[in-house]
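In this view, the complex is presented without one of its protein chains, the others remaining in place.
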Amino acid sequence: MPSLSIHAGGLDLANPVLLAAGILGTTGASLCRAARAGAGGVVTKSVGSTPREGHPGPCIVAVQGGLLNAMGLPNPSYRHFQEEIDAGRRSGVPVIASIFGSSPAEFAQIARALQADAFELNLSCPHAEKYGSELGRYPDMVESVTGAVKAAADVPVWVKLTPNTADILELGLAAQRAGASAVVAINTLKAMAIDIETGYPILGNRFGGLSGPAIKPVAVRSVYDLASQLEIPVIGVGGISSWEDAVEMIMAGAKAVQVGTALQEGYGIFEKIALGLQNYLERKSMTLEDLCGLAWRMQH
Amino acid sequence: MPSLSIHAGGLDLANPVLLAAGILGTTGASLCRAARAGAGGVVTKSVGSTPREGHPGPCIVAVQGGLLNAMGLPNPSYRHFQEEIDAGRRSGVPVIASIFGSSPAEFAQIARALQADAFELNLSCPHAEKYGSELGRYPDMVESVTGAVKAAADVPVWVKLTPNTADILELGLAAQRAGASAVVAINTLKAMAIDIETGYPILGNRFGGLSGPAIKPVAVRSVYDLASQLEIPVIGVGGISSWEDAVEMIMAGAKAVQVGTALQEGYGIFEKIALGLQNYLERKSMTLEDLCGLAWRMQH
Amino acid sequence: MRPVSSIIEEVRSEARLIRTFRLDRDLDPKPGQYLMLWIRGVDEIPMSFSGPDSITVQSVGQATEALFKMGAGSSVGLRGPLGNGFTLKGERILLIGGGVGSAPLAFLGEKARSKGLTVTSLLGFRSKEDIIFQERFEALGQVLITTDDGSYGIAGRASAGLKELSLFDFDQIYICGPEMMMWDVISRTREHGAKTQACINRYFKCAAGICGSCCLDPDGTRVCLEGPVITADRLLESEFGRYRRGPTGEKGPCRG
Partner (left out) sequence: MRPVSSIIEEVRSEARLIRTFRLDRDLDPKPGQYLMLWIRGVDEIPMSFSGPDSITVQSVGQATEALFKMGAGSSVGLRGPLGNGFTLKGERILLIGGGVGSAPLAFLGEKARSKGLTVTSLLGFRSKEDIIFQERFEALGQVLITTDDGSYGIAGRASAGLKELSLFDFDQIYICGPEMMMWDVISRTREHGAKTQACINRYFKCAAGICGSCCLDPDGTRVCLEGPVITADRLLESEFGRYRRGPTGEKGPCRG
């Protein structure tokens, strides 16, 4: 069988299918469960500098082709999170700690305090005031946050980008300039749903982020735009729920992919995708390398 | 039965359900057909200053929950389009001419030459080089194009906005400053799909715009953001395919809605939505006015 | 699935701070399943079904207080039924309830009775005036009631009533109540762990098996999706009764 192991974003991964941030990544036990189910690496829930309960409910709404969520970055703060990371690392797969803050210094503070295999900077959550895309929409801010974490941490730094922008490449270039080992694209699209019986926005936070199959074409395009211009690898995320989706994302230029919303179907998704990918590579007599970015090479 | 007639964006409309730009709006005959089917108004295909054949095929791909298109603004130029508008106007419903250009002067040139009930400025098509969102992503450009058309035309000017931005409200405010009578939100999301057998991007233009139910939560959020801050009306478009969707969009703050991709189901959609809306208003003993923007008034 | 709008048809007071809300729709739940109740403008919270179209709620905080201000005719949003629910097994079953946790067991007992099973109930309350659903349980079969303050029935916690019963007589045991009460019972009856189905609580944020806030150590069981009914033998090997995570994800004590 063709090998699925890769070196991407400074990490050695047994396969390129990772658990996305914020999905069942609150506890060490659930990170291990994803690893046992076949994830090549796992990203934690985003953690900040102080405990947060997140937004009032409803925190999710199913919409056609996707899911809206506004969790509001609930987390126990990095001070209570090292034990979860450590438990996750015992699974044997790399644990990437997703972190957020409202300034370069706050990001750096967290990165200095935590031990993980890599950091993923959440500069892209669309529904938490003062955090995420409120910083991440500005290339300057992406650059300074990335730079600050680079200086504070001695592990690879991945930067997760927002699609809520006119030009995601600007953001990716900023991350690259500051020394990021990879960019991760995309976080959710800013979105909302309204209860038509009463007029209430359904999410407790009124608006939230759209994920799932609905956003896959936006994610594929974002990865394509980034991967064709950046020198650092791109990790593709957004709407992947089958091996076909993973192949498409890798063809767009992703070195590895992350799976979020599709976990709703169950943990079996990791094995299903990895196996499908392997069968595909075998049938085509291709390697992951051959597949990566194939779409840019197929010119009209 | 409650009345569906409204005055919006400088036009009197028998009902608030309009045909969206670029959907079956190439000929006078098809504009009339939409009007006969019950549209309260019809927007034409976007026309420019010189004939364009558009992008090579495939021009559309169905994706989960939506449609990708990259037509590439095919149009016979405004010089050959007045007869289509005139034919459309004979239907009795207002015909809004969608126009595009690469500069304020080009927009103004077209607006001066065409007679229509209103203009809709396409500052938002995500897949035509030098046009659409390549201008429309900059508030300054939105303001100057809108101003130029205002000066050239003596009918209402609507400005169609792109969601491919970090802050659609900035764009709406720019349109309002320049004297727009309404903003229309949203155009498609920049997106792509790749053929996994070969790696070819499916669309002839490689990337295109995502429409349909998949983008409705993004459209609702955009309308909500705009309508809660602007004084001019917002016309909601994106993923509307049922009366429930129209109610949701109006609750978000839309004065009227446009229907695009759902026309795939057939022209019956106009009547279906209008009837559902009317039944809803009757059941709730509400007027369209009551419904409009209800979501901002339902505070947590 | 968006929340479905539902009208509260009737509100009945069961005890101080406990009320039953009958809804205008039967969501066809299994006993032990729950719904997410959206109190608009406030929060969305998990509630077990206490009947095919009802929930029985104890007022403990912001959302439940807001609910208690709502009368018949008010509208709420519903998402459900969710979770796995209890599985009926065998001929003779024992229900062990504590406080408002008795509510889903009344629903289960009625289902069991209608299938011809023999139902015995052991119910613990703090005090006489906290007792709920006494008639519902009495209609099902033998009922033992304990009160912490001895104001009714057997004095003591629910586990005090265990002495009156031989658990070997029952094919299946169903338990729902405050975590420490359940822990108390299941840790004393380890040999029956495999036949004891417990309906437990964790902090639910998504109730869709995706966010991770309800996951149990050490195997990451998603209580919202794979629970809330879990057999006692599995619980005994878990964090249950030792700690639980709150809204931030931080570990805390197993109050209630």
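The chains carry the letters A, B and C, assigned in the order they are written, with residues numbered from 1 in each.
By definition in this document, a residue touches a chain if its C-beta (ideal position, glycine included) is under 8 Å from a C-beta of that chain, and two chains touch if they have at least 3 such contacts.
Note that this is a predicted model, so its numbers are computed, not measured.
Note on the chain not shown: across the whole complex it touches A, B.
The hidden chain makes contact, of the residues B:60, B:151 or B:275, with B:60.
Remark: the omitted chain is touched by one listed residue; of B:95, B:142, B:193 or B:251 this is B:193. For the chain left out of this panel, the touching residue among B:2, B:76 or B:276 is B:76. Only one of B:15, B:187, B:222 or B:261 touches the absent chain when the whole complex is considered: B:261.
Counting over the whole complex, subunit B has residues 22-33, 45, 51-54, 56-63, 67, 69, 71, 74-77, 80, 193, 195, 197-198, 200, 202, 204, 260-261, 263-264 touching the chain that is not drawn.
Think of the hidden chain as still there; on subunit A it touches residues 298-300.
We take it that only the chains that are shown with their structure count from here on.
When every chain is reduced to the mean of its CA atoms, the largest separation from subunit B belongs to C.
Here the chain at the heart of the shown protein, by mean C-alpha position, is A.
Subunit C has its Cα centroid 51 Å from the Cα centroid of subunit B.
Note: centroid distance subunit A to subunit B, computed from Cα atoms, is 32 Å.
Centre-to-centre separation of subunit A and subunit C, using mean CA positions: 36 Å.
Chain contacts: subunit C has residues 40-42 touching two or more partner chains.
Counting partner chains per residue, subunit A has residues 56, 63, 193, 198, 200, 204 touching two or more of them.
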